[in-house]
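Note that this complex is displayed minus one protein chain, with the remaining chains in position.
Up next is chain A:
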Amino acid sequence: MEGPPTRGGLNGTLSGRMSALAAPSPPATPSFAAALAEMAVPLLLLDAAGTITFANACAAALLACPAPAGLPLPALLAACGAAEPEGGILPEALRAAWPVRSRLTLGDRLVEAALAPLSSGGFALTFEDVTELLRGAALARQEPLTGLCNRVGLHDRLDAALAEAAHSDAPLAVLMLDLDRFKAVNDTLGHPVGDALLRKVAERLRKATRSGDVVARLGGDEFAIIQGGPSSGAEQPQAAEALARRLVDLVGRTYVVDGHMLNVGVSVGVALSPADGRNADDLLKHADLALYRAKAEGRGTYRFFEPAMNAQMQARRSLEIDLRRALALKQFDLAFQPQIQLETGQVVGFEALLRWNHPERGPVSPALFIPLAEEIGLIVGIGEWALRTACREAAGWTQPASIAVNLSPVQFRGGRLVETVMHVLAQTGLDPARLELEITEGALLENTDSVLDVLNGLRALGVKISMDDFGTGYSSLSYLQKFPFDKIKIDQSFVRGMEGNAECGAIVRAIARLGASLGMRTTAEGVETATQLDAIRAEGCTEVQGYLTGRPMPAAQAAALLIPSPAALPADAA
């Protein structure tokens, strides 16, 4: 049966061959031959030996070859400059008559070729231009602000690098980076400045790395770098350490953005393959643990992953789980430590100290759980509980002694502190003048102005404000100038050092005089011996608190201490 005439451009011999192919089909319009010749998919037909017998218009246009018929496939591909970057699998598939898909580069296009052996003998070879598809996929792996890889892209590249490294046993490093103090830039200067800063950071990261390294932005102020791989010849861990050190230096240098001088730092965690993991998930997780350590140990530095970090993180996670339910399970308690007025020897107040008694762990050190509670934000709820409990307790005392409660810097951030204190005072009926809130310099380090606003709000409620751990921070004196504290509590390290260390004595004396001249009371903390007490008295402090004059005690005992005639100092100390 004769096929219908083909349109111009395809010659008669082809249409003759086409007729065989179209034989079983009914003579109807549209014809198969015309469809094959004109359809939008590039199509080649090949005989069993791999020689082109037919090319439709689309294929001729794609291959930029007007008359491919008669050419063997490899010759055609060579003639039109098509290459199989992954190795020539098409010729082999032709020989074996296997179906195969192969990706070709064709000039600046990427083309996917699908070879299908036909039941009637020979092959059909179709092409699909996947350039845009791949470009889209590449964009999906790119982070738009900086043009760096995103998390998906990093994962892909890491998988590929690990697969390659597995053959050669070449070491590879993953560095996780987190900017220090970036949030402050965004908060104070706005997102446009923050974004411009991130672009500059990205540029410095590119500059600090080699061309084979991968730099990714994982979101926010988190970045990651894959260093090395078989081709880099980098010796690990030396290369990773050198890079980490350079990153801390370069990223930490001052930026000038939009007329603003900005300072951020970077913390870096490093994990190495194969030592710290052979798959992407493990490496990223371990680099993250090392980063966590770098941040915990002062920021602006780098740490390598150590297996112990896993165990420590497990322990921390378990502590966190327990801590999250400790409040609901009523595992917290307050202990009250007396504060003695030196002039009269009377108990004039107590400091409420938070205690956590876990049924299995036993008493957990505040030095352990308070930083964790601050880090995960639980301190706000715990602090509120402590405040309410302490105020309720003090409201029941027979004498109007003062009650000191510690505030965490974190409690200043929520914007609800003044309201909370006001509610607690109203609920418990405690005279605001009896409440002393203790803050450390840590509270004033960030956003000093907004913290000062809160302090003034608290002061307006009638409560007293004390500066705790005085002398251990950075710039105590400037804070004394910024806010009229009611009381300065001299850090126990100075008090303990007074015996046998003239400098400590001089510091205590200076603080006591400073307090006197600023109209602030001074409490010496951590007094343990009679000699220290005598020295404290001689230096002119107004109050004292320590094991010598009273250990932290349960609420009932504290209340009882206030019932009889004024409690005197121990006989040897009075």
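Methods note: contacts are C-beta pairs under 8 Å (C-beta built on N, C-alpha and C of every residue); 3 or more make two chains touch, one makes a residue touch a chain; residues count from 1.
Everything below uses one rule, namely that contacts and distances are computed from a predicted model.
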{"item": "Among \"BLUF domain-containing protein\", \"ABC transporter ATP-binding protein\", \"Putative spermidine/putrescine transport system permease protein\" or \"Oxidoreductase\", UniProt-listed name of the chain not shown", "value": "\"BLUF domain-containing protein\""}
{"item": "Which residue of A:A116, A:A335, A:L445 or A:A530 touches the chain not shown here", "value": "A:L445"}
{"item": "Full-complex contact with the absent chain, from A:S168, A:N263, A:T398 or A:Q427", "value": "A:N263"}
{"item": "Of A:D249, A:E375 or A:D534, the residue in touch with the unshown chain", "value": "A:D249"}
{"item": "Chain A, residues in touch with the chain not shown (by the definition above)", "value": "181, 184-185, 188-189, 200, 203-204, 207, 246, 249-250, 253-265, 445-446, 474-475"}
